[in-house]
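The complex appears here minus one protein chain, its other protein chains still in place.
Presenting chain A:
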Amino acid sequence: MSSNEKTQEEEPKQSSLVEKIQQLGQSNVPTAPDSNIHVLSIIGQVEGHVQLPPQNKTTKYEHLLPQLIAIEQNPKIEGLIILLNTVGGDVEAGLALSEMIASLSKPTVSVVLGGGHSIGVPIAVAANTSYIVPSATMTIHPIRLTGLVIGVPQTFEYLDKMQERVIQFVTSHSNISEEKFKSLMFEKGNLTRDIGTNVVGKDAVAYGLIDSVGGVKEAMERLNELIELDKDSKGMIQ
């Protein structure tokens, strides 16, 4: 009997909560605190001016550019970690992403997992510190074009300039020399019937392309270190 009374007493409490949900459309659900580190994953193909069919896994640069602005603008976000597993893609879209990452004021760390090929190379070196896992590879090769070409000499000139932009970006954001990068790019005998080089984990570090070998732990430690340094330098100005 007394237990029945008790449940009747509890009912109004519950119904007020139900009412609250009905009125406000929500109840307060405890959530995990927002992370001060955001993650930008660059996966599949870097998609640029041409939309690829849906069976391709793509990273659309028009999605990432506003996210990068949001990261720059949001004071709660203190650092960015970039995860790369890409086969390459549109050169100008990739360069746009690289320049955006390189010009962020917040600390950035990139990790190459699996593969960071072709245009993945400038994106990887764009971060303040870059890491590569020992099993990851990066293919460095000349820029190519598929499809119909109108005006071959002009297109050739244009491609040559585009390649120069990639080389300039990579050499100015990493420790690799222009000569070394170009020699890797035009190397023969590494990719069966193609020119270029497939650089694996430790070699990428040895060439000065990537800062060090490491995975998530190293990347997070470095990012937290950079965040602390960033805070200290801002504190000194004030």
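Just so it is clear, a residue touches a chain if its C-beta (ideal position, glycine included) is under 8 Å from a C-beta of that chain, and two chains touch if they have at least 3 such contacts; residues count from 1.
Assume contacts and distances are computed from a predicted model.
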Chain not displayed: protein name in its UniProt record ("Putative regulatory protein", "YlzJ-like protein", "Poly(3-hydroxyalkanoate) polymerase subunit PhaE" or "Hydrogenase formation protein HypD"): "YlzJ-like protein"
What residues on chain A make contact with the chain left out of this view? 31-32, 34-35, 37-40, 51-55, 63, 67, 70-71, 80, 146-147
